[in-house]
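So the structure is just underneath, and the comments pick up after that.
So, chain A:
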Amino acid sequence: MSAFAVERATRASRIAAAAAALVLAAAVSLPWWSDAGTMRLAVEFFCFLVMAQMWNLLAGYGGLVSIGQQAYLGLGGYALFALANQAGVNPFLCVPLAGVFCALVALPVAKLVFRLRGGYFAIGTWAVAEVFRLLLANVSMFGGGSGFSLRAMAAIPRATREPLGYAFALAAAVAAIAVVYALLRSRPGLALSAIRDSETAAASQGVDVAFTKHWVYVVSAAGFGVVGALYYMNILRISPNAAFDVSWTAYVIFIVVIGGIGSIEGPILGTVIYFVLRETLSGFGAGYLIALGAIAVVTMLYFPGGLWGAISAKFDLHLFPVRRWLRKRA
Partner candidate 1 sequence: MTLLATAGLTAFYGDFQALFGIDFELGEGEVAAVIGANGAGKSTLLRSIAGLNPAAAGAVRFDGRPVGGLGAHRMARLGVGLVPEGRRLFPSLSVEENLLVGRGTGRAGGWTLERVYALFPRLAERRRFPATQLSGGEQQMAAIGRALMGNPRLLLCDEISLGLAPGVVRSIYEAIPRLAAEGLALVIVEQDIGIALEVAQRVTCLQHGRVSLAGTPAELTRDAISAAYFGL
Partner candidate 2 sequence: MFLEWTNTVLQGVLLGGLYGLFAMGLSLIWGVMRLVNIAHGDFILLAAYVALVFGQVAGLHPLAALPLVAIAMAALGYALQRAVLNRTLGKGLLPPLLVTFGLSVVVQNLLLQGFSADSQALRAEALTTASLRLGESIAIGWFPLGVFLVALAMGLGLQLLFSRTAFGRVLRATSDDPETVQLVGVDHKRTYALAMAIAFALMAAAGVFLGMRTSFTPTDGPANLLFAFEAVVIGGLGSFWGTFAGGVILGVAQTAGFRLDPGWGLLVGHFVFLGVLLFRPEGLFPKTR
């Protein structure tokens, strides 16, 4: 019996788990004690939370900076609209289907974009998003440049559709965090961290670098696809310029950078900060975006771990521990 034990949980994480359960209970009960406006805001919050986790998985853990994930957001939204309007599929069923669809599209796209590296990979992903945007803008079946509306939803009464949409968004948020957490604690997750730290070293240890990068990209695409479906199900109208706008990625990047890249807690914190800032500063127009951009630049330069990185380092706090600790047996 060795003198050391490998531990995976921390005291803080156990407390956090309890707190999270409380928060979850409050969230689940939200439709009963709040109004439609708050629910809509909450859906948006969950959407950004999922996107932030997905983008962080790709960039913070995988080391792959994509500024084109909005490609899958838009694709997911359009998949929802096409399936629900044209094929008559139940809109709520379309949400996971949109995720699957985006994962399938991401497979060949990955082959293409992974021929590029680093900064060129980033812009390449964006070029792909632009191609999707232009293709959909030129196809009149999907409303062309002005987009179209989700008629299929009109059939469902508001009292059902809104809480149900909210429930799906909440489920997606919880699932995203759970999936990312489980992934990172697993062997594939370890491979991912290894690649982020040093690709050649990881490869020399038998990590299949290409395969790992591919599956991270596909998972991230699926996540963004689900969000696209959820978000546009909430809005009821989609158009190419809005759905494939690079601003989506801009907001997500700010959330993850300011909250804390490379951790699970960071994107959660970042989404909260983003929404607080947005609600309090929305009157300032472009000035708000300038401030957001400047804060992100300064954060990246001086606090590369973001706000959570600073807190975590100062107090040695890990609410979602993905590493292993060596503790002496008493």
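On how the list was made: all candidates are chains of the complex that A comes from, given by their letters.
The definition used in the following text is that a contact is a pair of C-beta atoms (placed from the backbone, for glycine too) under 8 Å apart; a residue touches a chain by one contact, two chains touch by 3 or more; residues count from 1.
Worth saying up front: this structure is predicted, and the values here are computed from it rather than measured.
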The one of 1 or 2 that touches chain A in this complex is candidate 2
As the complex stands, chain A meets candidate 2 at residues 59, 63, 65, 67, 112, 115-116, 118-120, 122-124, 126-127, 130-131, 134-135, 137-138, 246, 250, 253-254, 257, 261, 285-287, 289-290, 292-294, 296-297, 300-301, 304
